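Notes to accompany the following structure.
What you see is the complex with one protein chain gone and the rest in place.
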Amino acid sequence: MERNLTHIALFAALIAVLGLVPKIDLAAGVPITAQSLGIMLCGTVLGAKRGALAVLLFLALVAVGLPLLAGGRGGLGVFAGPSVGFLIGFPIAAFIAGWVVENTSLPVGLAASAAAVLGGIAVLYLFGIAGLSVMLGKTWAEATVISFAYLPGDVLKAVLAGFITQGIARMRPGALLSRA
Amino acid sequence: MLTLTSPVETVFHRVAAGPKLAALCAATVVLFWMDRLLPLSLALAAALALTAMGGGVFLRHALRMLRPLIPFVGVVALWHLVTDDVARGGVILLRMAAAVMLANLVTMTTRLSDMIDVLTRLARPLRPVLDPATLALAIALTIRFIPTLSDRVGQIGLAWRARSPHRPGWRILTPATLAALDDAEQVAEALRARGGAGR
Amino acid sequence: MTLSHGIHLHAASVTLNHREILPPLTLHLHEQRIGILGRNGSGKTTLLRLMAGLIAPTSGTVSIDGTDPARRREVLPLLGILFQNPDHQILFPTVEEELAFGLRQLGQTAAEAARKVAAALADEGRSHWAKVPVTTLSQGQRHYLCLLSILLMNPATILLDEPFAGLDLPTVQRLQRRLDRLPQRLITISHDPASLARADRILWLDRGRVHADGPPDRVIPAFIAAMDQIGGQDADTDLAG
Partner (left out) sequence: MTLSHGIHLHAASVTLNHREILPPLTLHLHEQRIGILGRNGSGKTTLLRLMAGLIAPTSGTVSIDGTDPARRREVLPLLGILFQNPDHQILFPTVEEELAFGLRQLGQTAAEAARKVAAALADEGRSHWAKVPVTTLSQGQRHYLCLLSILLMNPATILLDEPFAGLDLPTVQRLQRRLDRLPQRLITISHDPASLARADRILWLDRGRVHADGPPDRVIPAFIAAMDQIGGQDADTDLAG
C-alpha cells in the first residue's frame, strides 16, 4: 500500500523533474519534450497500473495549477490547447507500456524498448493525432503528417527507455516493479 | 512551491473554486459548439475583459501565459491563408485563445489548496477504489519531493562532470530513475512508521 | 512493571534476499535509555526496523508493550521513530502539514490537529515556521522538525537511528540536551560510542549478533579497544553478502 503510493508519487515527481530539460517548440504548439520519456519509464519501470496512476497524478497536479509541464507551463489552460490529445493519451500510453513489459518474456531492455514504442508512440500518437485534428481543425491525415515531426525524437526516447530500464534491472533487480 | 496562482488579488479570488470550475466547463463546451467568427470574437473579447478586471499587472501576466501559443497561431494562420480558408483559421484561433484564457483565469485566481480540495471532492465517488485522503497524501508527497528529487539529479550531474569533460546527457537518467526508486522505498517506510496510508 | 512492558524479542530473526542479517535474537529492553552500538553493516538499522514493526521477523516474535508492532495504528501511541535521514522522513511540503499529519493519523480532527500544531510551534518559539516550505529549512532545522513531529504524537518509546550523524557540534549539543530531558524511553543507534556514554544499557551488535550487553562503563571501553584493533589492521577485503 505505502510502497505503491510512494512509487507513484516519486515517479510523478520524476516526470516533473524531466520537465526541467529544455523543450523544443514546434509550430503546431505541441513541444518536443523529455517528459514523454518519463511517461515511457513510468510504464516500463513501475508496470501498467502504477505507471498509469503516476501519470494521472502528474496530470492532476498540472491541472490544479502547478507549472510542471516543460517550460513551466500548467493550469487548466493546457487542457484547452493543442497538447490535450497527447495529455489524455499519457496515462494510457504508460499503461500499455507497462502491460507489455509485464507480459512478455523478452530480455528487459528489449521488452522495455518495444513497450515504449507500442505504448509511448503507437497508442500515444493515436490520442495525440486525434487531439491535433480536433484542436487545429485538421483532417486526421493532416494531423498525422504534423505528428511525424515528433517521431525521430520519440523513437530515440523509446531506445533510451530500454537502456535505462535495463540499467535498473542490473543495478537494482528488486526495484524493477514491472518485472518483480 | 511555485504555483501559477497570481499574487494579484482579483474579485475572482473570492469566488469558490467549485463554481468557477463548473462555469469554466460550461464555457468551454459552448466555445467548442460555436463555429462562427463574430460570436467567437465576442467570446474572446469577454475573456479578455474578465481578465482585465484584475488590473494591468494581472492582465500582462495572463497574456504572458498565452505566449506558448504564438507559433501555433503562426502556423494556423499560414495554413489557412494558403488553403484560402481564412474564416476557418480565425474560428480555430479565436476559440482556442478564448478557451485557454478562461482556463488560465481560473488557475490564476484559485489557491492551490482550494484546487486540491475540489479534486479530492470530485474523487469522492471513487472512494471504493481511491480514498480521497490517499489522493491528497499522494499530491502532497509529489509536491514535497519534486525539489528534493531535482536536487538529487543535480548532484548526480555534478558527480558526472567531476569525472568527465562531456555533459552527461541521457546517461544521467539511469541513476536519476534509481534515485526516485530508492527514495520511494524509504519514504514508504517513513510513512508506515507514522501509521501508514489510508484508513 | 508487567511482563508485557518494554520491547520483547523472542528468537526473532531477519533474513533479507536469502541472507540472514539477524540470527535469532532474544531480548527484553525495558530501560529508559538504551544504546545500540556497532560497525557499519552490523545490522543496527535492521534491528531497529524489526523492533518498530517495519519488517516482519522471518522467525520468532516481536512485541512492544504487549502489542505486535506490525499493527501500525495500534502501535502509534507506543512508538515513534526518528530515521537517520530527515529528507526521507519529512512527507509534506510545509511545516504545519508535516506536524499535523501524525495527529490526524492518531484519529484527531483537522481542527484539533491544527490547534495543537499551532500551540506546539508557539511553545518552541517557532510560530513563524508554520507556513514555511520544508525545503528551505537547514539540515539541523529539518532534523529538529522530524523530532518535533514525533514528540507531538507523544509515543512512549522513541527509536533514534544515528540522530547526530552529519550535524555540527552546536546542533548536536542542543539536540542532546533536548533528548536528555525527554520523559520517554529512548533507544539510540550509533556507531560513535561517545554519544552513548550516558545510556543505562548498551547493546554491541556484531554481524547481527549481540556481542556484548551491559552498562556503558563495561561495554564502551571494550568496543573502543576492539575497534582500534580492527582499525590497526589492513582493510578487510571480503565483500558484504
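Structural remarks
When the chains are written out, they are named A, B and C in that same order, and each has its own residue count from 1.
Going forward, a contact is a pair of C-beta atoms (placed from the backbone, for glycine too) under 8 Å apart; a residue touches a chain by one contact, two chains touch by 3 or more.
Computed from a prediction, not measured in an experiment: that's the story for all the values here.
The residue touching the chain not shown here, chosen from B:M65, B:L105, B:I156 or B:A180, is B:I156.
Among the residues C:R174, C:R198 or C:R218, only C:R174 touches the chain that is left out of the figure.
Although one chain is not drawn, its touching partners on subunit A can still be listed: residues 167, 170-172. Counting over the whole complex, subunit C has residues 38-41, 124-126, 128-129, 132, 136-141, 144, 162, 165-174, 191-192, 224, 227-228, 230-232, 234-235, 237, 239-241 touching the chain that is not drawn.
The chain not shown here touches subunit B at positions 152, 155-156, 158-166, 171, 175, 182.
The criterion applied here is as follows: only the chains that are shown with their structure count from here on.
Taken as a graph of touching chains, this assembly is arranged as a line, each chain contacting the next along an open chain of partners.
Subunit A and subunit B have CA centres that are 16 Å apart. Counting partner chains per residue, subunit B has residues 1, 137, 141, 143, 148, 183, 187, 189, 191-192, 196 touching two or more of them.
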